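Mind having a look at this structure? Questions to follow.
Of the protein chains in this complex, one is absent; all others appear in place.
The block that comes next holds chain A.
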Amino acid sequence: MSDAVKQYLRWVLGVEGAPEVALADIGLKTSMQAGVAAFSIALDRVFPDEPSPTQAADLIARIRNEWVKPEGLNPVLAERVILNAYGEEDLVNDVPPAEISRVETVITYGIRRELGIDGAAFESFLDEVVEFMNEQLND
C-alpha cells in the first residue's frame, strides 16, 4: 500500500513528472488518510508547536500569494483547518470532510513549495508520511 500512497501524494502535491493517479486507484478512504498524514507532517515542519492565529494567517497569506490560485484557498477556512489540526475544536466540524481534505491538500502543496521540499527531501517526507500512517493504523 505504501507505494500507492507515495504515487498518489507525488501526483496531488505536484511533483514534476509524476504520473496521474486516479482517486479510484487508491480509494477515497486511503486518499483522505494519506492527505491528512501529509498535512500533519508538513505542518509540523512549519510549526513544531501550535501556531497563533496570526502565524497561521501569515503562512496562508504567503501560500496564497506565491504558490496557489488565491480563489482556490479561502484564507478564513484555511486558517481554521490549520488551528483545528492543533486541537482547537469545533472550528470546522460543520464543513464537509471532502472539502476539509481538499483544503488540507492545497495547504500541504503550498508548504512543500514554500519550504522547497523537492527531490530526495520530498522522498524522505513521503517516508515520514507512510510511517505516520502505519503508526495510526497500529494505534
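Convention: contacts are C-beta pairs under 8 Å (C-beta built on N, C-alpha and C of every residue); 3 or more make two chains touch, one makes a residue touch a chain; residues count from 1.
Following the convention adopted for this analysis, contacts and distances are computed from a predicted model.
**Student:** There's a gap in the complex where one chain should be. From "ParA family protein", "TetR family transcriptional regulator", "Amino acid/amide ABC transporter ATP-binding protein 2, HAAT family" or "Carbon-monoxide dehydrogenase small subunit", what does UniProt name that chain?
**Tutor:** From the listed options "ParA family protein", "TetR family transcriptional regulator", "Amino acid/amide ABC transporter ATP-binding protein 2, HAAT family" or "Carbon-monoxide dehydrogenase small subunit", the omitted chain resolves to "TetR family transcriptional regulator".
**Student:** Among the options A:70, A:97 or A:119, which residue touches the chain absent from this view?
**Tutor:** A:70
**Student:** Given the contact definition stated above, which residue among A:15, A:37, A:59 or A:92 touches the chain not shown here?
**Tutor:** A:92
**Student:** Just checking the interface: what residues of chain A touch the absent partner chain?
**Tutor:** 53, 61, 64, 70-77, 80, 90-92, 94-95
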